[in-house]
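Take a look at the structure set out below.
In this view, the complex is presented without one of its protein chains, the others remaining in place.
Chains: A, B and C, in written order; residue numbering restarts at 1 for each.
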Amino acid sequence: MGNTNENYMASEAKFAKIRKRRRGTDVLFRNLFRIAGVIAAMMVILIIIFVTSRGVRPFLGSAEERVDLKYFLTGSRWRADQGIYGLGFVIINTLIVSVTGGLLALPLAILSAVLITRIAKGKLSIFLTTIVETLAAIPSVVYGVFAAGKITILVRDLANLFGISTYGGNSSLAVILLLAIMTYPTMTTLAVSGIRAVPKELDSASLALGATPTQTSFKVIVPAARSSIATGFTLGLGRAFGEATAVSMIAGNALAGPSWNPFDITRTLTSTMLTGLHETSGIDYEIRFSVGVVLMIVIVSMNLLVHAAKRRLEKKGGAVS
Amino acid sequence: MSASKLKKIMNRAGGTKKETMASTSHSSEISQRDHIAFALEDVNLFYGDFQALRDITFDLPAHQVTAFIGPSGCGKSTLLRCFNRMNDLIDNCRIEGAIYRNGVNINSDSVDVVDLRTHVGMVFQQPNPFPKSIYDNVAYGLVCQGVRSKKVLDEAVASSLKKAALWDEVKDHLRRDATQLSGGQQQRLCIARAIALQPDVILMDEPTSALDPIATARIEDLITQLKEEYTIVIVTHSMSQAARISDKTAFFLLGDLIEFGPTDDIFQNPRDTRTEDYITGKFG
Amino acid sequence: MKKQLMTILTVVMALVMIFTLAACEKKPDPNGSEPVVPDKTDPAPSKQDPPPVGDKTIHVYTRDSASGTREGFEAVIGFKGELTEKANEVSSNGTMAQQVGQDVNGIGYVSLVTNFAENNLKPLSYEGVEATEANVINGTYTLKRPFCFTTRAADDYKSEEQKQIVAAFLAYMTDSKEGREVVVAAGGITDVEGGKPWNEIKKNHPIVDQDNSALTIVCGGSTSVEKCVKAALESFQGIAGNVQFKLDQTGSGDGWARVLGDEKDGPNASDIGFASRKFKEDKEPVGTAMRSEAFCQDAIVAVVHKDNPLSNVTKDDLYKIFTGATATWDEVGK
Partner (left out) sequence: MTRIRKIKDTVMQSFTWIASGISAWVLVAILVFIFSNGWKLLDRSVLFGDYHAKNIVSGFSDEHDVNATFTPPEPLEDDEVISTRFGFAVRDEIDKEKNHVHTLTWVDDHSPLRNGKITTAGPTQGKPAPFKAGMNINKLIFIDSSGEEITVGRLKQQSPQEWIPILERDARQITEFHGKEPGGGMRGSLVATLMLIGLSLLFSVPIGIFAAIYLYAIAKQNRLTMFVRSSIELLAGVPSIIFSMMGITLIFPIIQLFGASGQSIILGSLTMAVLLLPVLIRQTEEALRSVPSSYAQASLALGATQTETLFRVVLPSARNGIFSACLLAVSRIIGESAALIFTMGTAIQDSPSVGSGATSLAVQIYVLMGGENPNFELASAISIVILILVLALNLTVKVVSALSDKKGKA
């Protein structure tokens, strides 16, 4: 009995220690998780702060070096050689090519998604999904090589058919085509998952009312998945706006604009950031951060816009149902 | 080390400081333990603005099987989860009132919930073995407690599986993936897993609702055997099951405890008309 | 019935795809032996496009504002800041070559080291003088610029050895016969026979007889010099104890900044800064550098697509074209 008692005392102390350690570990890790979460969340704020603080420098410098902010935002000429930095036309060009590219990809994405989820069965569906995923996985620099070697030629020959001369195919149209290709997989993936998430009951209900499967797909299922499709569109647009390497290989970097003619050379925000990214000091360098800030603002406002549109769409949908 | 010694240690180890202090009056502790597992006083529970339990007050007897019955959404499962504070996991859940276990309010902040749960085991509606081996499933709780000795673990696993009436079926392939077992075996494994920690109380949340009649019968047998050693609280939708295995029955409706008493009384002689309506199948 | 339809559709799609792809691939390769990109050397455009097409609008290509080639070109032609708004700005010599080679109406300017044939380019004579090394050396071809280098200040190296190896390399590349040979083989223009034998120069640089594989010569600045400098460095490695090197060529604007300017201690600090033009005396004082001079010359060549009938331009032509005064090919030379 005495023996047992001793053991018991020792164990009591031991288990108390273990308990304390367990509790300590638990608290430690919970805090680590929390810190990791906060770090991840802080990064975007830090990026905004640091890039912006660098980006405002060109507008604050000494009088002779200072860039006029108003002209920077609205100007229609980008002449680094003359010290003229007007980004207005670049913003417009960026919007044109990205949105057009996105709009070109959207119907294709929706149609493909319908095929993948509702028409094709089994292996074929998997095969088509694989195509989309492969397109999504191709790095942008590879797209760039392809665009510089193939899309530009295509556009050039197309323009020649109309008797229009192009800068070797470097043009808004080439950028639009490239961006359509690059945004297509994102949009399709989202549309597919959106359509898959539509409750089966809707499908059955529509079929039971005598609609054909195709009618059901386009009249009931696709509208029901519009929220995901809109998200995919936003994400795709984000990629279009932010795409740098591939676009800069074929944009042509016009010095003035905006370029309304699709066969004309263009200049986007990202291509501006990458051309002559060579310099690493001086105003030509600093101004790139300003362009980066503008790019972020454009992306965020575009997101808000699509978001608002999505909300309105949902409201409308709600009123109908 | 024998299993009983282990139990003693685990019991002691499990107690919080307060509990240890409360247990200084040795005799009263024992007597209380013999009679009452949980004493509930004015328990109110809210999910956000929604009140799920209203002024629940009763004493839950020890070493008996208590069945909670009532229609879906009556709060019986919610109350069950109060006993091992699983409701903590729900973000906007708030509990008022006190639940005393060994004279300590388990809702107070000073109670270590991890500890509480080693004393109050739980078995869920769906058998939920971890995707690990049978052995690892049973040993899991002890390993978490810091038990490393292979010998102790082996013994605990064997004795728990025996108690859960699963030993004969699995003793030759303890390393097999637990998810390969049949539903009934899985549920018994989950019971064994809970028993391994030597708890005082085992909470069972509709433990047989996902099982076929044969597996259900085996679990019911098991429950009857286990009540010798443990306090068992079972939530069930099956009136006949409650009648078969429980000693006491509590009937809940819309968050209120309508009636609580010996099972025979409740089923044969309900005091409240609502209880009678439910038992005779007029609603539910 | 529907299934059949789908099958037919699929087959048709597949056929269309295969045909288009086959059409892409079939175009024969005229140059045969050389490894060339089908699209760039592909003869199809030259046969199909009536050269130059459409309104014969001149498409002006220019380099980015950090480029030394551009500065050299603009300085000789004399139109700094007057460049036409319709220009297409490209950020490297290679891109320039590739893009003008794709554009029958294009005109641009590249370094003489560029491979004209491979990029579908036709080099233009300037004032009637063909762009050749001989003509640059004898001074008749005047559209040229120097390749210059400058270095960190003599007391600003990581170590004494670093300083000595940099000095040895510059002596090899600039002064020695062997070094000049390499530069010339890589397309730079300099007088090989005027150089001293390396064996003589070597005596002043004993460091080359050590194992230098732990040292790295870091170069920055102009991209145009890259080919020459890379060739010189690679051959120097063999005779200087396997010294390592790093070429981070970004543009002439960075040459001075990275060794003497505000970037000399920054992320891009270099040992030798190159420029494909003279360093600007007012903005880029090289007085404190250990050594600073031109090591060879390069001709800038105005190039057009190989199907363009033009073969000679004058300074005045180029001035008018690049400032936008001349807008179509019909007007050139009038």
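The rule is simple: a contact is a pair of C-beta atoms (placed from the backbone, for glycine too) under 8 Å apart; a residue touches a chain by one contact, two chains touch by 3 or more.
Everything numeric here is computed off the predicted structure, so don't read it as measured data.
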Which shown chains does the chain we cannot see touch?
-> A, B, C
Among A:Leu111, A:Leu158, A:Leu207 or A:Leu313, which residue is in contact with the omitted chain in the full complex?
-> A:Leu111
The one of C:Glu181, C:Asp271, C:Glu284 or C:Asp317 in touch with the missing chain is C:Glu181
Among the options A:Pro223, A:Gly242 or A:Gly282, which residue touches the chain absent from this view?
-> A:Gly242
Candidate in contact with the missing chain, chosen from A:Ile181, A:Ala224, A:Ala254 or A:Ile283 = A:Ile181
Out of C:Ile77, C:Ala97 or C:Cys148, only one touches the absent chain, namely C:Ala97
Which positions on subunit A touch the chain that was left off?
-> 22-23, 25-26, 28-30, 32-47, 50-51, 53-54, 107-109, 111-112, 114-116, 119, 128, 131-135, 137-146, 148-150, 181, 184-185, 188, 212-215, 217-218, 235, 238, 241-245, 249, 270, 273-274, 277, 288-289, 292, 295-296, 299-300, 303
Which residue numbers on subunit C touch the omitted chain?
-> 2, 5-6, 9-10, 13, 16-17, 20-21, 24-25, 34-35, 37-38, 40, 91-95, 97-98, 111, 113-115, 118-119, 178, 181-182, 184-186, 208-213, 216, 223-224, 226-227, 230, 234-235, 237-242, 244-250, 266-269
Interface residues of subunit B toward the undisplayed chain are 84, 86, 89, 91-92, 114-119, 121-122, 124, 126, 128-132, 140-141, 143-145, 179-180, 190, 193-194, 197
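Going forward, only the chains that are shown with their structure count from here on.
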Per-chain C-alpha mean nearest global C-alpha mean belongs to chain A
How many angstrom between the C-alpha centroids of subunit C and subunit B?
-> 80
Just curious, how far off is subunit C from subunit A if you go by their C-alpha centres, in Å?
-> 35
Residue ranges of subunit A touching at least 2 other chains are none
Of all residues in subunit B, the ones touching two or more other chains | none
Would you pull the subunit B residues touching subunit A in the complex into a rising list?
-> 5, 8-9, 12-13, 112, 114-115, 144-146
Any idea which subunit C residues touch subunit A in the complex?
-> 24, 37, 39-40, 45, 48-49, 52-57, 59, 61, 64-67, 70, 80-81, 83, 85-91, 95, 98-106, 223, 250-251, 253-254, 257-258, 261-263, 266-268
Residue ranges of subunit A in contact with subunit C within the complex | 77, 79-82, 148-150, 152-153, 156-157, 160, 163-170, 248-249, 252-256, 265, 267, 274-282, 284
